[in-house]
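Every protein chain but one is kept in place in this view of the complex.
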Amino acid sequence: MTRYGMSIDIDRCTGCGACMVACAVENNIPPAPEGAGDRKGITWIRVFQVNNGEDGSNRKSAFVPVLCQQCGHETPCVSVCPQQAVRVDPQTGIVGQMPERCLGCRYCMAACPYHARYFNWWDPVWPPGMEKTLNPAVAPRMRGVVEKCNFCHGRWHAAKERAAAQNRREIDPGDYLPACVEACPTGAIRFGDLNDRASVPARDARQDGSFRLLEKLGTDPKIHYHSRQGWVRQIASAPSGKEKARG
Amino acid sequence: MIGSLVFLGAFYAVLAVVAATVACAAIRSRRALAAQQVDEIRWHETFHELPPSERQCRHVATGEFRYRECPHAFDCRICETHTRLVARKPLILRDTPQEEIFGMSFPLDRFYHRGHTWVRPEPDGTVTIGLDELGRRVLSSPDRVELPPAGAGLRVNGTAWRVHQRNADVRLLSPVEGQVVEVGGPDWVLRVKPADGCPDLRHLLTPEEVRPWLLREMERLQLALSPAAAPTLADGGVLVDDIAANYPEADWDAVCGELFLQG
Amino acid sequence: MDRQLIARRLPRCPARQFVLWLLPWTALLAFGLYAAGLCLVKGLNQTNMDNRFAFGLWIFLDLTVIALGAGAFFTGFLVYILKLKELSAVIYSAVVIGFVCYSGAVAVLLVDVGQPLRAWFTFWYPNVHSMLTEVTFCITCYLTVLFIEYLPIILKNRKLRQVPSFLVFEFQLHKLIYVLAGAGTFLSFFHQGSLGGLYGVLRGRPFAFREGFAIWPSTFFLFIISAVAVGPAFILLTTWLVSKISQRRLVKPQVLDLLGRISGLLLSVYVLAKTVDTLIWINRTSPGSGFPAWQYYSWNPFGTWILFAEIVVFGLIPALILLIPRLRRRTGWLVSAALMACLGVALNRFVLTVQTLALPTLGFDQFVSYRPSWQETGTFLAVVAYGVLVYSFSFRYLQLFPQERALEAAPAAEAEPVEEEPVLVGRYSL
Partner (left out) sequence: MQTTRRDLFKFAAGSAAGLVFTPVPWRLITDTALWSENWPGIPRPARGEIHTRFTNCALCPAGCAVRARCVGPQPVALTGLPGQPLCAFGLVGHHLPYHPGRVTQGALEQAAAAIAHRDPKASIAVLDLRPGRTASWTYRRAMAAIPHGLYLAPKRISPAVNLADAKTVLSFGAPLLEGWGTPASVFAARERFRLVQVEPVPSPTAALADLWLPIRAGSETALARAIAQLLRKQALPPEVAALTGIPEEQIVSVARQVAENGPALVVAAEEFPAMSELNRLLGSLGRTVFPRREAPVPESWTRAAAPVTTFASVADHSIGVLLIDESAPDTYLPWSVVQKKLVPYDPLVVTFASSRAGYGRHAQYLLPTAVYPEITSDLPPALHSAAATFRLAAPLVAPPAGVVDPPTFVARMARLPLTPALRERAGAIHQAGRGTVSTWRDGKSVPVRQVKFDDFWSALNEGGCWIDSQGPQAPAPQMESGSFADPPVEQSSLPLVVVTTAVPQPFSPLLSKLYGESNLRLSPGRIALHPETARQCGVTDGARAALETIRGRAAVQVSIDSGMPPGVVRVAATPALLDLCGPSARAKVVRV
C-alpha cells in the first residue's frame, strides 16, 4: 500500500521548463495549435514565475512548478465527475483520469483549486511525420476530454511489469520516476512513497520551510513544496488581492 | 453502495411510475375506443370548453336559479337537482305555449335539444329526429349532407348527421339513443328506433322551455353573425328565412360552431 | 388550412402577420444552429472558454433557464396536488414554458460537453456522489415528463382531436395528469437543488463552497426556494407579455395577482435564507478554508455591489412590492417586480457560475476575465429563438389559456356568481 508523492524545492527550480517538455514528450501531449494561449494549452506540469512584487534589485523571483496535487482527502475532482472517469487508485494513491470515459463536461476543472486539469480544446495534431516520435506506452487523447498529471502512470505499469518479470511484488523505488522528476536538471523535483518515512519526499515534507498549496482546504495534497524564503512560502495561502504572478 | 441503491432506486421508481401512467392511459383509451365512447368523450370535452354562460342550466332559463352551471353536460337524466325541481313543481300549463316564436314555428309535439335538433315520438314506437326552425334557417343552403346509413347506432349528444355549408362542417348532435331505421322523411331527417323501447327524453327541452332558451340562442347567433350590430333578432323582429344568404361575410364556421355546440 | 387548425372562438392574427412575426426568429434560430454546428464539428475551440473558465455563457444560460422553467412544476404542483384551481388558467402555458426551457437547456448542454456522443455514459456508469449525475438524471426524466404533459395540450388541437384515438388518449391521459405532476414535482425539486449543489460542493472553490445538511450544501436549498419563487413570477411575466403582444385578455386579473402573491411570499423567504447563508459563509465557511471573504470582492469589477444587487435590489425590493396588495394591484408594479425577481435569480446564477471561476484560488494566479465568442452567443440566441417559436406556435394552434374563451364570450369580466337555492317563482314566469 503505497502513497506516491513529490517534494519540490522551489529554491532549486530555475524555471528551465525541462519538466514541462519532458512531461509532454512522455505523455504524448501535442504541440499547441495556432491561437492556443496559455489558458487553452495543455501542460500537465506548469512552471509559474512568481515574484515578491518589489521593483529593481529588491525584486525577488521564484519558479513554482504546479502539477496535479494528487489530493488524498475529499479529492475535489473525484466526487464531482458524473461518470466515474476520475478515480483514486487505492494501490498507489494516484488520482487517475480515464480519457476514454470522460464526457468533457469540465466540472472537475471547475472543482480543482490548482487549475491542474486541462481540456483538449483541439484534436491532437502533430506536424507531419512527428507522430512517429510518439511514446508507445501512452495513447494520445481525443478532442473534448479532460486530462491531467497521473505521475506518468505508463511508467508505473512498466515498472510493475519489470518487477513481475523478476517475480517481485513491490517495484523498487529507483525504477519508477515520473518524466519530470527524471528530467529536472537541478533535482528540484523529488518523488517517492510518502508512506515510507525514509523516502526522499517524506523526509523533505518533514523539514521546516516545507509547505503545501492551499493546505487549509483540507484536500491533503501529496505535493510538498519547500523554500527557505518566507515570501515564497506566502504562495501557499489564498490570494491577497494584489497582482503577484507572471506565468 | 447504499447511496447508489437509494439514488438509482428512486429514479427508476419515478421512471416506472411515469411509464405506468402513460401505459395506463393508453390501455384505458383502447377500452374506451372499443366501447365506442368516443362521442361521449367528445361531447364531454366540447361541453367543458363552452364558456360558462353557455353551460347554463335549463332551470336558469326558467328563472328558478339566478345562476347555475350544468354539472352533467346537459344530461338531465342523471341530474338529481332536475328531478327534485320537477318533482317539487309539477308541470302547470298556465297558458298554452304557441307554436310561433319570433316568427319561427316550434311545434308542441316534440322535444328540443340544445343543439337545435328535435325529437318527435311516433305512433309506431319509433321517434323521428329533425332540425329545428332556427337550425334550418342557419343551415339554409347546405353544400352537402351526410346522413348515417340505416342501422347505424346513435348516442345522446353523439353525431346524428353532418352538414357542410361553406367553410363549416357541422356535426348535428343526436338528441336520443337508438338505431337509425330510415333516413330522409318529409319533415324529419332520421327515423330512429330508440334503445330500450320507449325513449327517455328528460334531458330535452319541453316546448314550454323553448322560448327563454331561444331568446338566448338568438342573441348568441346575432353576436356570432355580426358582433357589431345591435341585437335586432330577439326583440320581436322577424328572422329572415335564409340567414346564410343574408350574412355572406359572416365566418360561417364560427357561427355554426357557436349555434350547434361544436366546441 | 391555417384557420382549420385554430380553435373556434379564439381570434388569432392573420396567417401573413404570423409569418412575418416568425421570420426574424427563424433567421435567428438558423444562425444559432450554424454556430452550434461549428462547435460540434470543429470542437469547443470555437468558444472562448478555456482551462480557467471551464464553464461560460452556456452553463449560466442553463441554470437561469431552468430556474425560470420551474414555474411548470410548481404550478403543476399547486394545481393538481394542492388543488389550487385558480391557477389552472395558466397551467398549460406553464407546461409549454417549462418544456421550452428544459429542452433548450438540454440541447445547449449537449453542445457544451466535449464528447456529446458519450452523453449516455452518465446513465451507464453513474457516479451517484456527483451533483451533476443527479442533475442529468432529473433533467432528462423531467423533460420526458414535461413532454408527456405537453402531449395532451397538442392533441387538444382542433384538427388533431378529430382523430378519435387522439381525442380519447388525450382525455384519459388528462385524467391521470396529477400523477405526472407529482413525479415532475419530485424530479424538479431534486434537480433544482442539485443545480445549486453543483457549486456548493466545490470544496476547492471557497467562493462557492457552502456547508449544509446531510449530503446537500445550503445552495441546494437556496436554489430550490429561489426557483419556486421565480417560477410563478416568470409565468406572470410571460402571460402579461403574450397578452400584450397578442392584444388579448388571456386570464382574469386575479390569476396574475395570485401568482404575484405566491412569488412574493417565496421570494421573501428566499431573501431571508440567502442572507443568513451569506453571513454564515462570510464568517465561518470561507475563513475556515483559509480565504478571507473580503478578498473575493477586491477584484474589479466584482465588488460588494454585486452582493448588494443580488440580495437587496433584485431580491428584497421585488419581494416587498409583490407582498404589498396595493402595489400588486397595479399591473406596472406587478410586472416590473416579477421582472426584477427573474433578473435577481439570473444574477445569482451568474455570480455562482462566472464569479466563481473568475476568482483566483492560488496565491499567485490572477483574476481572469472572459468574453463569449460569437459562436457561444449564437447558440445562446438559438435557444431563445427556439423558445419563442415553440411558444408562438403553441399559442396560435393550441389552447394555452382556458379562460381566454370565457373572457371572449363575456367581455366584461364579472365576478363569478355562486350557485344558490332555487327561488320559488312559478315556472315559465316570463
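List of remarks:
Order as written gives the chain letters A, B and C; numbering starts at 1 within each chain.
One rule holds for everything that comes next: a contact is a pair of C-beta atoms (placed from the backbone, for glycine too) under 8 Å apart; a residue touches a chain by one contact, two chains touch by 3 or more.
As the structure is a computational prediction, the values presented were derived from the model and not from experiment.
Across the whole complex, the hidden chain's contacts among the shown chains comprise A, C. Only one residue in the set A:V138, A:A159, A:A205 or A:I235 touches the chain that does not appear here, and it is A:V138. Note on the undisplayed chain: of the listed residues C:N48, C:Q115 or C:T185, the one touching it is C:Q115. The omitted chain makes contact with subunit C at the following residues, 115, 117-118, 120-121. Interface residues of subunit A with the unshown chain, by the touch rule above, are 12, 14-18, 20-22, 24-26, 28-29, 31-32, 36-38, 40-43, 46-49, 51, 55-57, 59-63, 100, 123-144, 182-187, 243, 246-247.
Throughout what follows, only the chains that are shown with their structure count from here on.
Taken chain by chain, the contacts run in an open path, each chain touching the next and the two ends left apart.
Ranked by how far their CA centres sit from the centre of subunit B, the chains are topped by A.
The central chain of the assembly on a C-alpha centroid basis is C.
Between subunit B and subunit C, the centres computed from C-alpha atoms are 41 Å apart. In whole angstrom, the spacing between the mean C-alpha positions of subunit A and subunit B is 79.
Touching two or more other chains at once are residues 126, 129, 133 of subunit C.
Of all residues in subunit C, those touching subunit A in their complex are 43-45, 49-55, 112-115, 118-119, 121-122, 124-127, 129-133, 136, 198, 201-206, 288-292, 295, 298-299, 356-357, 360-366, 368. Across the interface of their complex, subunit C is touched by residues 33, 35-37, 39-41, 48, 50, 64, 66, 74, 76, 79-84, 101-107, 109-115, 117-123, 142-146, 213-219, 234-241, 243-245, 247 of subunit A.
Residues of subunit C touching subunit B in their complex: 3, 8-9, 126, 128-129, 133-134, 137-138, 141, 144-145, 148, 161, 164-165, 167-169, 171-173, 175-176, 179-180, 183, 186-187, 399, 402, 405-406, 408-410, 416-420, 422-430.
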